[in-house]
Structures are given as C-alpha cells and as structure tokens.
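Removed: one protein chain of the complex. Kept in place: all other protein chains.
Chains here go by letter, A and B, matching the order in which they are written, and residues are numbered from 1 within each.
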Amino acid sequence: MSKVIIIGAGPAGLSAAITIAENGLDVLVLDEYMIAGGRLLGQLYEEPNGNWWNGIKESQKLYEKAVELGVKIYLNTPVSNIEKIDDTWVIYTNTETYTTSHLLLATGAAEAPLPIPGWTLPGVMSVGAAQVMTNVHRVKPGYHGVIIGVNVLSSAIAMELKLAGIGVECIALPKMNKVTKESGNPMDVMNSLLHVSHMAPSTFVKLGSKLMKNEFMKKLGISFFPKSGVKMWDIPIMLRKAVIEIYGDGKVEGVKVATISPTGEVIAGTEEKIGADFVCIAGGLYPLAELAAVAGCPFYHIEELGGYIPLHNERMETTLDGLYVAGNITGIEGAKVAISQGITAGLSIIHNYGLSNQEAAIQAAIHHIEQTRKEAFIQFHPAVKEGKQKLKQHWENHRNSKKLEILS
Amino acid sequence: MEKEMIICRCEEITYGKLVETANTYNCTSRELKLRTRAGMGYCGGRTCRNMVDSIAYSSSERISTEITLKYQPPIRPISFGDLGAVER
Partner (left out) sequence: MTRRIINHPVLDKIDETNVISFTFNNTELRGLKNESLAAALLANGIRTLRVHEESGTPRGIYCNIGHCFECRVTVDGQQGVRACLTPLKEGINVSSGETFLTSVRDWRSENE
C-alpha cells in the first residue's frame, strides 16, 4: 500500500508528488502515456519577456526532481477503474491493483471535436495530436494543413507548426450547426478573440482593440473582415470562411470552404477548394473527469471552466474522503495554474495525513493559485474567475445541506 | 452532406440520425445515446459526448447538476486475463 497515489503525470500530478515527497511521504504516480508531462509536453511559446516556455524541458525538470525525491512513476499504466472499499481507495490498472488512503486525480483534459463532413479520413486529427506529433515526436503531421476552429489553442499551435517548418494554409471556422454553434459564428469568435488579442502581433491587436468599443463596431468589423482573412504569423485567419467538407480518397486531399455571413450562414455559390495533406480540428478542451465520476463525486456543468467539474474546494479536496483533484480536471487553464494547484493538493494531503500542520502553507498556496491565474499569459476562458466563484458557491451549498442532514 | 456527417466515430452514428432522433423524441442526451448507440462504442464516448450533449440540449434544457452521459467502469478496455487480485 502506497501512502499516496496520484493518477496523471502532468504538471499538476508531478508538482503534487514533489510537494508530498519533500515532506517525507512515499508517492506513486500512474500515467497511461509513455512520457511524463501530460499536455505540458507539447507546449512551446515565447513569453512577453522573450524567454521560451519549453514544455519538454519543464516536464523533464519536474520528472527528474520527483524521481530524485524517490517518487515512483509508472508510465504506460492506464487506470481502468477506482473504487472505495471500507476506508481504502482501490485503483485498478491493466497490470496491478493498488491501494491507498489518499488519492489525487490529476487526469487533465480531453479535446472536444468539431464535426465536419469527412473528418474520419486519415490525416484529420485533433489540433493537440498535431502538436504532440510535431513537438514531442518530431514527425510532421503533414506538409501543408488547414486548421478548423479559431481559438487560443489553435492559434498557439498554428504558430508551433510554422516554427517546425510545417505549412499552414489557413485557420478557418467550422460550418455552423447544432454542434459547432458559437465556434461557427463569426461574431462570437470575434468576441472571444478580443480576449486573446495580446497574443497576436500588430494588425490583429489593433483591429481587436478598435472593435472592442461597442456592439455596432463589432458588427461592422466582422462585416468588413477581409474574406481572405487577416494574417497572424503569416497564416490567414479566416473569420468569414467556413470549412464545409474535408475531401479525399482514402486520405485527406483538401477542404472545401465557403464564405459565410456575419452570423455564420453559408453564402451559396462561394465554395472553393484548398489543397491540404492534413487537417486539424480545434474544438477546445474539456476536463477529463471520468474517474471522479465513477468514484461518485457530485458534478456541476460550468461553462467558464470548460464542462462538468467534480465538486471540490480551494484546498483541492472533493466531497469524498481521501479523494483530491488538481489541474485541468478542475477547469481548463494553463500549466502554471496546474502546477500551483498540484502544490496545493500536495499540501492538503500532508495536512490531512496528520504528519504536520500545513494550514499557513495551504493558505499561501491557494493565494498563489489566484495570483498565477491573474498573471496567466494564455487565458482559455475570459471568465475563469467567475466560474471558480460559481463552484465555490456550489461547495458552500453542498456543505450546508450536509449540515442540515446531520441536524435532522 | 451534413446529414451524413459522422458524430460518433466508433459506431458511425450520423448527425442526421441524431438530430432526427432528438427532434422525434425530444429526449435527453442519455435517451439519445440509448436510442442511437452514439457514445456506446470502443472509446466509451470520450470523443463524441460533448457533441451528443449539444444536439440533445439544442432542443431541451441542459441539466447542469449532474453528468448527463454516465461514465461506466472500466473506463479503459481491459482483458479478463489482466483482471488480477488485489495486492495490499
């Protein structure tokens, strides 16, 4: 029996493992991927101070520090189920079954697709898949591709593809339907882009800040948005063109795009073909909380956090004894926030284990999460803070209802 | 074209089938899944669950206090040979 088990060797899981091991408890980390680092592995961007945030290096640092402290990290180990038997958490993997009293779920996020006719063709992949292939495995997903979905993740990865010498023909919207909704509506996309305008060079920023002013200007802006797109890192960003089909015989050969109205309706007769040997689909991320669900955590759907969130407090404790969460399972944010959440979860575990009082450290760590969130370079959702506030309210309500149950 | 577009890749369930079923039965996403098999394939619905939810909740109110499409263990396929005894 390990003192503490962590599922997920990404930034949150590894930081928690380091924090716990530094305080003398032995830790086992399980991850189904072949390399430690999770989604941090693929990340690569230049920070405002000119330094490069290199996900591979950051992952290595965390991994090596954890191993140095004696943390056991089992990779290639998928967890298929967890359950609580008496006071013990039982973790089932494809090889062994492990038990612990304190279990941290740091399983990260999964990508949500945007359906496009032809998207099952070989050569169509999620934008995260192209990122991992390019930066981690160093194999080109193709020579020239098209990215569908205009958002923070897709624009960041488009730049990474360019950096590796891979051609990106354009980033365009998906055709609007009951699934793609806002992702297919130029006005909505424009609104969400305004919050990330600091990421883009000159033209886009200027365009963005001008359009910020009022709804009328935004409408005007999207109406006059050049049909050929606005270039960012030399890649045309097309807010007035939607991909209506991915075509190819047995594999991707290109996409068909059409001009769309400011509200997303396809304008007949405007279809044209763009050749490509790969296509990336960027529908955003959602918290991967399946293990928290099978364990029996209560869940709330919070749009600002990216989907269904297992109920937890600022100390990263769930409502279930001995079960903790950290990282993107608690809402979609950057790796730095995940790291600070991992540290907080680690401190909570040490505190609850009864080895030493960590109250002051926990409060400082919680404050640090908020600080990191405020300073985050990449914001996945402009209203993350409000989302966290909603979650806090749900936690209070849950606690109050529990108190009432005890009283009655 | 859009009608034939696949939503659930594992079971090859189309957008047309899902929208038609949602409209006919005005159902929750759980019922939509059970009626069409969308989300019941090899991957356990990890890829299409958000899309199935979106189609269901374009006509009815989303329930935000519980997960609409339940997760069922095992969440990764395992062979019977790998089901070992508990090691303490």
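Throughout what follows, a residue touches a chain if its C-beta (ideal position, glycine included) is under 8 Å from a C-beta of that chain, and two chains touch if they have at least 3 such contacts.
These numbers were taken from a predicted model, which means no experiment stands behind them.
K.L.:
Among A:G123, A:G229, A:G306 or A:G322, which one touches the chain that has been omitted from the display?
P.N.:
Of these options, the touching residue for the absent chain is A:G123.
K.L.:
Using the document's definition of touch, tell me which of A:V67, A:A164, A:I274 or A:A383 contacts the absent chain.
P.N.:
Here the residue in touch with the unshown chain is A:A164.
K.L.:
If the missing chain were put back, which residues of chain A would it touch?
P.N.:
Here the touching residues of chain A are 32-34, 39, 44, 52, 54, 56, 76, 78, 110-111, 120-126, 128-130, 132-135, 137-141, 163-165, 250-251, 288.
K.L.:
Can you list where chain B touches the absent chain?
P.N.:
Output for chain B: 9-10, 12, 42-43, 46-47, 77.
We adopt the following convention: only the chains that are shown with their structure count from here on.
K.L.:
How many angstrom lie between the centres of chain A and chain B, each centre taken as the mean Cα position?
P.N.:
Spacing between the chain centres: roughly 21 Å.
K.L.:
Can you tell me which positions in chain B touch chain A when the two form their complex?
P.N.:
Interface residues on chain B, with respect to chain A: 1-2, 4-7, 9, 15, 19, 44, 46-48, 50-51, 54-55, 58, 62-67, 70-78, 82, 84-88.
K.L.:
What part of chain A is in contact with chain B in the complex they form?
P.N.:
1, 32, 78-81, 83, 90, 92, 94-99, 110, 112-113, 115-117, 119-120, 175, 177-179, 181, 244-245, 283, 286, 288, 290-291, 293-294, 298-302, 307-308
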